[in-house]
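Apart from one protein chain that is not included, each protein chain of the complex appears where it belongs.
Per-chain residue numbering starts at 1, and chain names A and B are given in the order in which the chains are listed.
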Amino acid sequence: MLSWAINFTAAMICIALILNLWRMVQGPSIQDRILALDTMCINSIALIILYGINMGTGLYFEAALLIAMMGFVSTSALCKYLLRGDLIE
Amino acid sequence: MLNDLIWIPLLPLLGTLVPLFASRFSRSACAFLTAGLPALALVLVLQLAPQVFEGETVRQSFGWIPQMGLELAFRLDGLALLFTLLILGIGLLVVLYARYYLSEKDSMGKFYAYLILFMFAMLGVVMSDNLIQLWMFWELTSISSFLLISFWGHKTEARKGARMALTITGAGGLALLAGVLLIGNVVGSYSLHDVLASGDLIREHAAYPVILVLVLLGAFTKSAQFPFHFWLPHAMAAPTPVSAYLHSATMVKAGIFLMARMYPVLSGTELWFLIVSMTGLATLLLGAYVALFKHDLKGLLAYSTVSHLGLITLLLGMGTELAAVAALFHIINHATFKASLFMAAGIIDHESGSRDMRQLNGLWKYMPYTATLAMVAAAAMAGVPLLNGFLSKEMFFAETLHQDSLGSLSWMVPVFATLGGVFSVAYSLRFIHDVFFNGEPINLPKTPHEPPRYMRVPVEILVALCLLVGVLPTFVIGDLLYTASAATLQGAVPEYSLAIWHGFNFPLLMSFIALAGGIAVYVNRKELFQFQAQFPENDPKLVFEAIIQMIHKQITRFMELAENGSLQRYSYMMLSLAMVMMAKPLLDLNATAGHRPQIPVDAISITGAVLLAIGALATVIWNRQRMVALVALSVVGLIVSLMFAKFSAPDLALTQLAVEVVTVILLMLALFFLPQTTPKESSPKRVARDLGIAAVIGGVIGTISYAMMTRPLESISTFFLENSKTGGGGTNVVNVILVDFRGFDTLGEITVLGIAALGIFKLIARMRLYMPASDGDGRPWSKDSHPLMLSVVSQSLLPLALLVSAYIFLRGHNMPGGGFIAGLITSVAIIQQYIAHGVDWIKARMKLDYQLMIGSGITIAALTGLGSWFFDRPFLTSWFDHFHLPLVGEFELASAMLFDLGVYLTVVGATMLILANLGKLTTSERPVLKEHD
Partner (left out) sequence: MEGLYAFCVGLLTACGIFLALRGRTFPVVVGLTLLSYAVNLFLFASGRLKLNAAAVLGQSEQYSDPLPQALVLTAIVIGFAMTAFVVILAMRARADLGNDHVDGRLPEAPKPRLPRRTGGQ
């Protein structure tokens, strides 16, 4: 049951990632692309957690934690750039 | 300890530093202090002299690169003793002389430093017991003489003369190196001891002609033999003490020394006789003839030196043992009279302001004392009886009569030798008569007068030696000459007599012919000068300069072709070369795939690969819209870190994630000051070419990585895996490698990181950039500099992130994490505050000195390493133990943790120093909206 669920979830996440990529490529505005990148980060978190569950190890969960943090910083920096151009003022 | 041979060259080497420090004292004190260490070296030589006189060869050697036959070896035999005495003795006299010669404007410390450096190099040449070492000192004499000749660098002739001397002697040095390497190949050793013992081996070897020519090229260029003689007259642009030292007694004698040193090995063949004696004869005649026509006092002496060097070479070339003795005798005599003549010429120049013999006349009246000294020395040069020059010249004449290698033409040698003697007498006479008599001085810049008392002392000493040797030869230098001859011949010394009077014989007749002929030539010099004036002036300097200019032009053209300031061209050439070099090993690889079992592909991996590929391609395709390229780049970075996580490298995944963000922020900070778009510039042809190169190299790298990954691996990592827990006290092997096994590398790496950050800090300082007032599409910037939402969320992120960072740091030794990653997380957390709140807000709340942080980080890491010395362990040996505390439970303490703390501080300091300072660039002056109408 668990392996079935994992496979199904993995497939869904992959589809989601491909769709994110589609948005990233398609745009049309830079905001769309940044949003796509941010969503991609979130899907990556899910993917890593899923991988950990599948392999039965917790070694990679910190990576997920870090993506969550770094994704936020990255997205906010990109947005700040769009708003003000100057990140640190 | 001072009995060691090595101190003889070592003391002058230390002595080069003395004048640099002593130049702040008075000039006399500087000269006195400078002379100290060489004088001590002279004492050492004299102390060893009795041993050498007994026929012993004092040797001392130290291992250098024994695997390559290289050693630091010194020897003191008769030949070396003769030369060390000349080098140190005349060197000390020159130091005294230069004290009065140099003017206030000249930097005395620099001059003395160069002079003593040269002395060191010369001592090294004559005392080397290893051919490679000899060659190194040989080149050092070229370099230090370059410095000395170009001492008056503001004069064009000094620079050109120095360059010419360096080029010729340097090129000869390269030939000598080739010869030395060949000798080493034949003999199997570079040690002079072995080489001197294998003369027959070398002479019978097929490579002998090549070796001989190469070694002689080195000797001839150094000793200014025809056709390489032309550098010596141009080197006269040097200050006169330099000429007195280098161009009479030492530098030019190095070539002669080399021939004498290699005499037992290379001489005794037909080839040796032909090359050496014919070159010597040609040089002797040419030098003596040209010297007569030089109006410049030093020019005359320079050509006379060329001629005398030719004479010595001719003697060595004759190959008889007595000729070799005569050669050594003349080396001593020439050094004494020529050094004193150069010094006298310097005095005349110094006190009258001119060296032109057309102006200098009748100086006898103004400086009778100096004139007497100069006349005695010149008489010695001419070969007048009762002076040293006469003795060696007579030996020379005697030897020319005794050789018969030219068959029926052998009579030509004594005839030409006498002819050389005639001219030699003529120019000596000109030196005496033109300068000191012959009417009154014409248009001299100064009124000549006697020099300072002590400036004359060196000349007096040398002239006294000329007289002493001339009158009492056996008593004064008999022993020295004998041991030097024994060392040169490496065998029995023939019977010879140093008496003044040998009865009426042919050599005496030749001497008288030379004297009479010389006087006759000088008396009739007007006709000769007129005859000579018909020839067009052929200045070798112009030819030489033309060649140099041509080479320079060709090289410039080539450089312009290769180096046009375009990074694209350099990369293109480098990549093309890489492709060519990769081709051969790749073609030799018979199959791409190896036998290692491969991991099956799954759907998630394919999705990742698609994301990565599209992301990378999007970066390329949109590279001209820079912001979009940056977003696409972030996608690639994200997938790369996922790849690290998937293939069992959690540490790398964490590092990559953090660095990724930092890089993107850095690029955005920079992008603010750079154009937002790249204009379309590349021609389609250029794009096609670049695509071609990129595709080929990408394909090759892909192939290589595939071939590598599918082949089994023999790794040294088993050791790390086995010893990580027991030796390093941690279960995360990657971290243990970083902070323990390879801790020294890491220490180097964080140092590099710190230096890079400091370099960037300096580059940022005083950088003035244009700041755009609107974004790439012309929209004005938002007026809200710190959106409330962002500020609030970021503020709450800080403690959370710091907690994560501390957690990652502390567990790093046993679980994925460590100083690098924790440092990056902390940096990101702080940067987020900068972004959300601005520099001023941070400045008021956090007092962080990032430079101090880098410094303390590296210091902590280094001190941790040094700490192990206190326990008599090697640098960076780690220590760990387990402790038990109530409540906390068992925990581990390791010295590696302290090291990791250093890493952490350095990473935080470096990252923040870069980003915060880059960010601060804009805070002082911010463009406002109304500028953009």
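The rule is short, and it goes like this: a contact is a pair of C-beta atoms (placed from the backbone, for glycine too) under 8 Å apart; a residue touches a chain by one contact, two chains touch by 3 or more.
Nothing here was measured: the structure is a model prediction, and the numbers come from that model.
Student: Among B:A206, B:L409, B:V580 or B:I599, single out the residue that touches the unshown chain.
Tutor: B:I599
Student: Which of these, B:A613, B:L800, B:L863 or B:L893, touches the one chain of the complex that we don't see?
Tutor: Candidates B:A613, B:L800, B:L863 or B:L893; residue touching the omitted chain: B:A613.
Student: Of the residues B:A39, B:A649, B:L810 or B:V839, which one touches the chain left out of the display?
Tutor: Of the listed residues, the one touching the omitted chain is B:A649.
Student: Of the residues B:M815, B:I830 or B:L876, which one touches the chain left out of the display?
Tutor: Residue touching the absent chain, from the options given: B:M815.
Student: Of B:A73, B:L671 or B:I808, which residue touches the hidden chain?
Tutor: Considering the complete complex, B:L671 is the one touching the chain left out.
Student: Among B:T320, B:Q359 or B:T663, single out the residue that touches the unshown chain.
Tutor: Within the whole complex, the residue contacting the unshown chain is B:T663.
Student: Would you write out the residues of subunit A that touch the absent chain, in ascending order?
Tutor: 55, 57, 59, 85
Student: Residue-wise, where is subunit B in contact with the chain that is not depicted?
Tutor: So the residues of subunit B touching the missing chain come out as 564-569, 571-572, 575, 596, 598-602, 605-606, 609, 612-613, 616-617, 619-620, 623-624, 626, 629-630, 633, 636-637, 640, 643-644, 646-652, 655-656, 659, 662-663, 666-667, 670-671, 673-679, 681-682, 690-691, 693-695, 697-706, 708-710, 713, 715-717, 720-721, 724-725, 731-734, 737-738, 742, 745-746, 749, 752-753, 756-757, 759-760, 763-764, 767-776, 778, 814-816, 820, 824, 907, 910-911, 914, 918, 925, 927, 931-932.
The rule we apply is simple: only the chains that are shown with their structure count from here on.
Student: Roughly how far is subunit A from subunit B, going centre to centre by Cα mean, in whole Å?
Tutor: Result: the chain centres lie 57 Å from each other.
Student: Any idea which subunit A residues touch subunit B in the complex?
Tutor: Going through subunit A, the ones touching subunit B are 10-11, 14, 17-18, 21, 24-25, 27, 30, 33-34, 37, 40-41, 44, 47-48, 51, 59-60, 62-63, 65-67, 69-70, 72-74, 76-78, 80-89.
Student: Per the contact definition, I'd like the list of subunit B residues that touch subunit A in the complex.
Tutor: 603-604, 607, 610-611, 614-615, 618, 627-628, 630-632, 634-635, 638, 641-642, 645-646, 650, 653-654, 657-658, 660-661, 664-665, 668-669, 671-672, 771-772, 775, 781-782, 784-785, 787, 790, 793-794, 797, 800-801, 804, 808, 815-817, 825, 828, 831-832, 834-836, 838-839, 915-916, 918-920, 922-923, 926
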